[in-house]
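All protein chains of the complex are present and in place, except for one that has been dropped.
Here the chain labels run A and B in written order, and each chain numbers its own residues starting at 1.
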Amino acid sequence: MSKSHAAHPDRLLPADPATRDIARRLLASVEDLPIISPHGHLDPTMFTTDEAFPNPTELLISPDHYLTRVLHSAGHSLADLGVGGHEVDPKAAWRIFCSNWHLYAGTATGYWVEQEFEHVFGIDPTRISAENADTIYDELNEILSRPDFRPRALAEEFNLEVLATTDDPLDDLAAHKQLRDDASFTTRVLPTFRPDAYTKMYKDGFAEGVEKLIQTAGGGKTGYAGYLEAMRNRRAYFIEAGATSADHGTHNTDSTPLSDAEAQRLLDKGMRGEATFEEALAFEANMTYRFAEMSQDDGLVMTLHPGVYRNHSASAFERFGADVGADIPFQLDYTRGLQPLLSAFGENPDFHFVMFTIDETVFSREIAPLAGYYPAAYAGAPWWFIDEIDAMNRFRQYTTGTTGFSRYSGFIDDTRAYCSIPVRHNTSRRVEAAYLARLVAEHRISEDRAAEAIVELIDASPRKVFKL
Amino acid sequence: MSKSHAAHPDRLLPADPATRDIARRLLASVEDLPIISPHGHLDPTMFTTDEAFPNPTELLISPDHYLTRVLHSAGHSLADLGVGGHEVDPKAAWRIFCSNWHLYAGTATGYWVEQEFEHVFGIDPTRISAENADTIYDELNEILSRPDFRPRALAEEFNLEVLATTDDPLDDLAAHKQLRDDASFTTRVLPTFRPDAYTKMYKDGFAEGVEKLIQTAGGGKTGYAGYLEAMRNRRAYFIEAGATSADHGTHNTDSTPLSDAEAQRLLDKGMRGEATFEEALAFEANMTYRFAEMSQDDGLVMTLHPGVYRNHSASAFERFGADVGADIPFQLDYTRGLQPLLSAFGENPDFHFVMFTIDETVFSREIAPLAGYYPAAYAGAPWWFIDEIDAMNRFRQYTTGTTGFSRYSGFIDDTRAYCSIPVRHNTSRRVEAAYLARLVAEHRISEDRAAEAIVELIDASPRKVFKL
Partner (left out) sequence: MSKSHAAHPDRLLPADPATRDIARRLLASVEDLPIISPHGHLDPTMFTTDEAFPNPTELLISPDHYLTRVLHSAGHSLADLGVGGHEVDPKAAWRIFCSNWHLYAGTATGYWVEQEFEHVFGIDPTRISAENADTIYDELNEILSRPDFRPRALAEEFNLEVLATTDDPLDDLAAHKQLRDDASFTTRVLPTFRPDAYTKMYKDGFAEGVEKLIQTAGGGKTGYAGYLEAMRNRRAYFIEAGATSADHGTHNTDSTPLSDAEAQRLLDKGMRGEATFEEALAFEANMTYRFAEMSQDDGLVMTLHPGVYRNHSASAFERFGADVGADIPFQLDYTRGLQPLLSAFGENPDFHFVMFTIDETVFSREIAPLAGYYPAAYAGAPWWFIDEIDAMNRFRQYTTGTTGFSRYSGFIDDTRAYCSIPVRHNTSRRVEAAYLARLVAEHRISEDRAAEAIVELIDASPRKVFKL
């Protein structure tokens, strides 16, 4: 460990000495627990092939829109960072990153990268600079070539017990099956059913995708009936391959069901490319309801990630495609949008419905009251832009008064950056310790209860909520 | 007093030693002031009959939706808790509560109940558990049978100077009159005019209620004229019985007035059960304006509690009726909705208009700017889901910069749980002390000024705003 601030054992803990002492004790009880990651975006084949990561740029920079968007805001072209498959000299891209390292100070991404350098790669992050760019690149390259930095070795090093991926309904899940049958690899790698591409009429390729879905898995049925049947069949296939949850990145929270006739009518329009945006949203809302209905039968946990304006920058979308950092949150309503779904299924304790948000304003107003009443409803951990130290603390402050510690999804890293997994989970553990220590210091709960609560939050919650 | 954290004299005060010392001094100056409760939901006949409370379950659990919703979220049936009049073995319900006591840690309800046990009943709350459920039930039963735990004796013990109830416009207020004329009972028990049932066409029983209202109190007039006359007459009756305020639980904040002809037209549709939801809201908005207009003449303080989606769970409503915890806040606008009302009446300093919210996003954006400009407008204390330690502190942080300490309603317990009254008011006093101590520690106000301010917030504000 270096002597930098990034190595300090009290990082993220409260400055007040008495509160910090409590936080230290709470943290110690969970810091070494295994990692449970029930939602993320890694490719499972990384564990079947177990190849060395190609180079620092392809591992750490090009695929991570958290990181590239900061450089982009400073005027650097995404093309020069290898985003969207653009060919790039990896050392040149790395130099851009190192030369702009000062931009990351204070950001969530900056903290994670710093922690990766310090605690995963053993490189003092205060060395990162334009001058040291090439040296660090070479050091990292050397590290990445070592056998103990292969994906499977790192999984063991990270103490990664469960890792869920996000998968297309038509994926054959071959990698997942292979890993499940491989006794030499102990991390449980689970698929997650993510049908978004087949529910959004306003996205390119909708009709082709749906046609293929129905043909492949509709059990001979056609139209809306075949569509629903295909969804049910593929969910069963995912469950067979180990899936415990289905994830839904919807435009908004609307969950108003349609009659079969109306759904068929809209599906027909969508297949012909004639649906208006409003009709497309009505169909998507119906499917949010229908997926909840399917969960009543097949038991898949349902997670909802709404409220993102995708590809906000038209010019960047044309040049680099989706997922380049130009996705911007917008304001959402949960109370009214989810009323049809929760009113129908929310009283069922065996149905697990996790509400994520990147609109913090709904924490105390909507999410905590919903999760604090409905047996099915859980407050999802802060996600994406608010997966960040202060925001995670606000999440606790805005929800706990209504929900306590039992209505929480557990921490979600939601990441494409493999080496950030241990540091993100560590961040979460420190934030929980800091929050709980304050409650103890203010005599709002006993330290004994806080010691139980932190284990609930870190370990018991994700196991329970995601049915692991 | 026990040795539990719940008994700690510094509970809720800041952990920083220097700030805590200031907070201790501020708290000491208000901790023993009498309780003024200008809005709540107790039944005034509890003081005329002065009967012993039947048992711990009927006193503490069944009627308190704050408490039962937590158990419900954990999968317990509301029926097993005696909600909605369901017959239940009180000891069995009590065991459910005690077995789930860990769920309440960190919640507002948990803190209040803990404080009640410690400071009202003298029972160490750390003893609550499945194992001790029956023993504690019996201990509480014994306590409740003692003369000093009758409602009137507790009122004295609680130092309860003023207690307002919430009453139907056609209530005869017999209990209030009896208490007013009873020199042996010194707590001032005031009725509050709450006409919601007669303004919401979208609620069952609207037509029958309005018909009865006009017949009973319309002074011989009919239609909308009789309706307004009846409202004026019943307000006068309430004022005669001691009322100083009228409370309005509206759907939203809209206060757009209608012409008499249009109001008559909508009322006719509502009486025939033919009004659309939009028409019903337009009529409700008109009445919000008309009640403000009436206050110009009769001087009743006007309080507004908008923004709750009532009976969100259709299935729970069918089984248990209203007020079972399935009410969920939604987002509101105050600036535009209240513009007609405030533009017409807000410049009148003798008109007192208190804006409550459970949508925290309007604190700094709308409520503080409105209360900091209009002589009539006051910021209502955090309510319901945000009547909670951290949220109360946020309320101060989000409003004080614009309003200072003079535009505040005073603390509102809004409770059905009699024994929680002293602990809720104590919570408020501690939160104010903690907040003000920080301002002093940061040299933003002098400690002398803070010592005045805390008395204003706790004692002078409710007396002034509610015209007590």
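One rule holds in what follows: a contact is a pair of C-beta atoms (placed from the backbone, for glycine too) under 8 Å apart; a residue touches a chain by one contact, two chains touch by 3 or more.
Quantities reported herein were computed from a predicted structural model and do not represent experimental measurements.
Among A:201, A:316 or A:441, the one in contact with the hidden chain is A:316. Although one chain is not drawn, the whole complex shows that of A:159, A:222, A:276 or A:331 it is A:331 that touches it. Within the whole complex, the absent chain has one touching residue among B:403, B:427 or B:461, and that is B:403.
Although one chain is not drawn, its touching partners on chain A can still be listed: residues 4-6, 8, 10-17, 69-70, 72-75, 102-108, 110-111, 126, 309, 312-316, 325-331, 358-361, 385-386, 388-391, 394.
Although one chain is hidden here, its contacts on chain B can still be listed: residues 14, 16, 18-19, 333, 335-336, 339, 342-344, 346-347, 349, 361, 364-366, 368-375, 377, 397-398, 400-407, 438-446, 449, 452-453.
We adopt the following convention: only the chains that are shown with their structure count from here on.
Bringing chain A onto chain B by least-squares fit of CA atoms involves turning it by 120°, to the nearest 5.
Chain A and chain B have centres, each the mean of its CA atoms, that are 39 Å apart.
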